[in-house]
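Every protein chain of the complex appears in place save one, which is left out.
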Amino acid sequence: MSTDTTISQRPTPPSYEVPKAIRFGALAVGFLVLVLFPLVFNNPTISTIGVFAMIFLMAVTGWNIFSGYTGYIALGHAVFFGIGQYATAMLASYWQIPPGWETFLLIPVSMFLAGLAAIPIGLIVLRVRKHTFIVLTIALMFIFQLFAYNLRGWTGGSQGLEVSQPPWDGSIFNLPYYYVGLFLAIIAIVTSFMIRRSKFGLSLLAIRDDEDRARSLGINTRNSKLTAFVISAIFLGAAGCMYAMFVGSVYPQFSFDPAFDLELSIMAFAGGLGTILGPSLGALIISGAQQYFLITFGGANVFLIVYGALFILILRLLPGGVVPAISDKWRSHVVRKEQRILDSESEGPAEAGAHK
Amino acid sequence: MHISRFGSVASRHKVQLGAALSAVALAVTGLAVPNANAAPKPITIGISVSLSGDFSGDGKATQQGYKIWATWQNAHGGILGRPVVLKFLSDASSPTQVVTNYQKFITSDKVDFVLGPYSTKLTKPASDIANRYHYVMLEGIGGGPSVFSRGLKNVFDVSASATYQLVTYAKWLAATQKPQPIAYATMDDPFIQPMVDFAKAYLDAKGFTEAVYKVYPAETTDFSPIASAVAASGAKIAILGTMPPDGYAMIQNFIQAKYNPDQLIMASGPDQGADFTKSVGITNTEGIMVPNTWIPTSNYTGNKDMVALYIKTYGGDINSINADVPEAFAAGQVLAQAVNKVGSTSNVKLQAYLHSGAKFMSVQGPVQFAADGQNSGAAPYVFQWQTGQYVPVLPLGGPDKVSPIETLRPAWGTTPGA
Amino acid sequence: MTLLGVEGITKNYGGIQALRNCTMNFQEGAINGLIGPNGSGKTTLFNVMTGYETPDSGKVTFRGKDITNSTPDEVFAAGIGRTFQLTRIFPRLTVIENVHIAAQRHGLIAQMRQWSQPDERARALESLDFVGLTKLAREPAGSLSYGQQKLLEFAFIMVAEPKVMLLDEPAGGVNPTLLKHLGGRIKELNKTGVTFIIVEHDMEFVMGICDQVSVMHQGSALLEGKPELIRNDPAVLEAYLGTDMTEVK
Partner (left out) sequence: MLVLQAIIEGVLVGGFYALMAAGLTLVFGVMDIVNFAIGALIVLGAYLSYSLTIHFHIDPFVSLIFTTPLMTALGMFIYVFLIKPIKTNKVVMSLLTMFAVATLIEGILDICYNSGFVQIHASYINNSLRIGKLNFPLIYVLSFLLSAFLLSCLYFVTYRTKFGRSLRASMQNPVAARLVGIDTDRVSMITLGIGIGLAAIGGMIFGTTNAFNASSSYDIISRLLVIVILGGFGSVGGALVAAIFMLVIQDVVAVVWSPVWGSTAFYMILMLVLLVRPQGLFGKKGVRAQ
């Protein structure tokens, strides 16, 4: 056993993560691909899929900041997605914003409003745990949907609202949406990264593993959860705003849609719940694949079957998601390498307990 | 005609199944789409239909209507002497997918024209896309007022717009009946509710009073309270803004509540042919009315052929034809007539021509577009189920002969059950 | 002098009276043992003292301050660490991360800074070395053996340098070698001035390590004194009657 004198000089043993070089390399490549994507594939069909992918990218990354890190699976984040959409549509007409660049200024506003709404909502739903929490968030989403239907004065009820679209030419129309989307998505990912490596993030992960234990170690679980909840809501608001601007019409049924959260969680799980990049990967793959299946299978209604089956397959083959699967591979590889060293000095109490 | 469903994509979609699993690969194969689908000769038309999700029922009927039209049109020399080829994509009833689909039609498949999807909700985003690429969007099943209130110049609805559909009946009421209380109930829907509200406004002006007025949410599954509210009002006339399937449930609840007004008219549901009679039972349909933009038996251009073709292709009888079928068919007809007149595939010319006030003929009757793109030429009909037959009863003095309106039978109030 | 004390604590669960008017004092700087037959209310007392349960009546004092209604995090921040009967660590986090959790920070900015600051890392490694888990620092805590998890739990509480540590059956399910090691750690830590309160059935262990032992019976204090007194006190035997005197696991 090492003696206490040497400790402070010793650096933390590096964790079993894939080495920085490789990770940043991959990151840079991914980034480049995303930036060049719409320039290389300038076909609007593809860039449209790209825009939706970006919207889902920021949404799922935001969702993951709360649900992935704290382990509280929220299936009502469509509330904030919807708030973002309605805020955009309502304010655009209220402030008579002309269709064009100016509309993009509504993004920060929507983010702010979504975050604001998240505070009281969080205070209510974070009182419960596990399935009660899951179902409570779903119920909450239906309440908002009903409000959207019934407060016709503001929301236009079932008539919905419009965001009139800029008169830009089709060939370049998608680009601003794509790049603004990409920009927001990157902000989301960076935020997620900062949180993951912060003390705050560690507290969230502790809550995921054992909330009461975390509490007994001096972590203010309520505030931590609420903060994460609000942060994630902000990005959902941004996604909502982008969506409303891009699609141009807003309806209760589509803005507060239970399927939306299921898609988010599918993406997060496919990519790797609670990892930084996993959900983003999931978003790119699934939102892309899903739209692509529809335009590939044309009118065929086997779509649902293919989608459902594929989805079951993912859940069965990669229960942890893609990213963890990769890092596990790497891990076992490293462990094998280091086993010898560990064995060589395998005496002392730690090991005495280890192999039993 | 089945190119529409899979096209040459089908042959490749094994490869793509794998490819689809990477966003980049998506792009690559996606790029391949145009050259793969490009067919120089025929006139290609892109249509997004809802084959799954909330609108799947009507979505399929819509597709049938379009397919039959294409067959018919090709039998009549196609468009500009070129064969018509339809490309369908499913939008799973989601606006997100509608946006992608029409982008693909226009930018990847480079179709010559597009036609409208099912429902007002999907027509709005669809027409935005079409407008962006200066494509005309002719449609027959997206007539909600909000579609036309946006100042888009490229949307044209060949059917009578929502707002007028119940007015024919309202006019008749005002003319023949003395003012009395009327029971209203309508679904909260951008297409249906305006129909009822517009008729109500008209009747209120004529001194008819409101016995009860209920708006119910689209996702309602238990109609007994609404039905009993209407029943309790004891009104002799009931005007309902229903859609299938709630129209069926509503009738069932009326029967159970032993409520039978003299007149019962429903915004839609009774026009669904076999679906309707199967669901409520043929004996219970007696005397129920529904406004419609199409007469199955009419002699309007191509109608007889359409009915025959439908029965030949999909079976059933003349009453089993869903109202979406002629609405889609008509959209196709107007497109063909206009394009043939313009003499080119230019959407810009087409749009100008459609705005010129020119008249067209469709299976639903005359079509003429107002400035906002609604069909001002249409005179909505009212139909009534009489002894198991679906017969026109209004308007009086129209081109088609109509039977007299009968009061609602069987008397649900006295004989329990059907 | 008294560091941590409970005064006339009563706690009911429905019909059952888990604690009845229980009064106890634990001396500063001592290793206090807390024994008693199963269901005598030891763990409940721990829960009350650490804020997991609020008593129906009575009060808990820490250095004379009333902490009866404090929440677990407040109690911990005040300097009272606690382990659980069934060890509770953070299985999906690595050992080193586990040891960082208890390190206290204040203010939002501090919260947002990286989770392992140099000083924190030093302290974390120190405590890991102290219990001898440094080699396993990068392993997910869930993969540790039961005994190692107990040591880890012990270690990550140490990091926060609590004034007093409440150990709930530290010996339970731990093999002899490890138990000896653990005993040694406790003694060593105690020399640096940390007070211990240990609930334990393993009499050998308790008698071997404690300088003060309190006995609980049916939810209240029976008596307290030096181990050897307790060992052969008839009342204690009475209390334990019918229950196995030495439940060495």
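In this document, chain identifiers A, B and C correspond to the written order of the chains, with residue numbering beginning at 1 in each.
Keep this in mind: a residue touches a chain if its C-beta (ideal position, glycine included) is under 8 Å from a C-beta of that chain, and two chains touch if they have at least 3 such contacts.
Not measured: the values here are computed from a predicted model.
Colleague: So which of B:A174, B:A229, B:I311 or B:L396 would be touching the chain we can't see?
Modeller: Checking each option in B:A174, B:A229, B:I311 or B:L396, the one touching the absent chain turns out to be B:A229.
Colleague: Among A:L91, A:L136 or A:I276, which one is in touch with the chain left out?
Modeller: Of all options in A:L91, A:L136 or A:I276, contact with the hidden chain holds for A:L136.
Colleague: Tell me which residue among B:N253, B:T301 or B:N319 touches the hidden chain in the full complex.
Modeller: Residue touching the chain left out of view: B:N253.
Colleague: In the complete assembly, which of A:V33, A:V109, A:V128 or A:I326 touches the absent chain?
Modeller: Counting the whole complex, the residue in contact with the absent chain is A:V128.
Colleague: In the full complex, which bits of chain A touch the chain not displayed? Write them out.
Modeller: Output for chain A: 73, 124, 127-132, 134-136, 138-140, 142-143, 146-147, 149-150, 211-212, 258, 262, 265-266, 269, 273, 301-305, 307-309, 311-312, 315-316, 319-320.
Colleague: Would you write out the residues of chain B that touch the absent chain, in ascending order?
Modeller: Its contact residues with the unshown chain are 51-54, 56-57, 60, 188, 214-217, 219-222, 224-226, 228-229, 232, 244-245, 248-249, 252-253, 255-258, 272, 274-275, 278-281, 284, 412, 416-418.
Everything that follows uses one rule, which is that only the chains that are shown with their structure count from here on.
Colleague: Please classify the inter-chain touch graph. Allowed labels: line, ring, star, complete, other.
Modeller: Its topology is that of a line.
Colleague: Can you name the chain whose C-alpha mean lies closest to the mean of all the C-alpha atoms?
Modeller: Here the chain at the core of the arrangement is A.
Colleague: From the mean C-alpha coordinate of chain A to that of chain B, what's the distance rounded to whole Å?
Modeller: Distance between chain centres: 39 Å.
Colleague: List the centre-to-centre spacing of chain B and chain C in whole Å, with centres computed as mean CA coordinates.
Modeller: Their C-alpha centroids are separated by 73 Å.
Colleague: Spell out the part of chain A that touches chain C in their complex, as residue ranges.
Modeller: Residue list for chain A touching chain C: 1-2, 4, 7-8, 10, 12-16, 194-195, 197-203, 205-206, 208-210, 212-221, 342, 345, 348-350, 352-356.
Colleague: Would you tell me which residues of chain A are touching chain B in their complex?
Modeller: 33, 37, 40-41, 43-46, 48-50, 52-53, 146, 149, 156-160, 162, 164-165, 168-170, 173, 246-249, 251, 253-254, 284-285, 288-289, 291-301, 303-304
Colleague: Within their complex, state which residues of chain B touch chain A.
Modeller: Result: residues 4-7, 9-10, 13, 16, 20-24, 26-28, 30-31, 33-34, 49, 51-52, 54, 56, 63, 87-92, 94-97, 99-101, 103-104, 106-108, 121, 124-125, 128, 131-133, 144-146, 150, 188-190, 193, 217-218 of chain B touch chain A.
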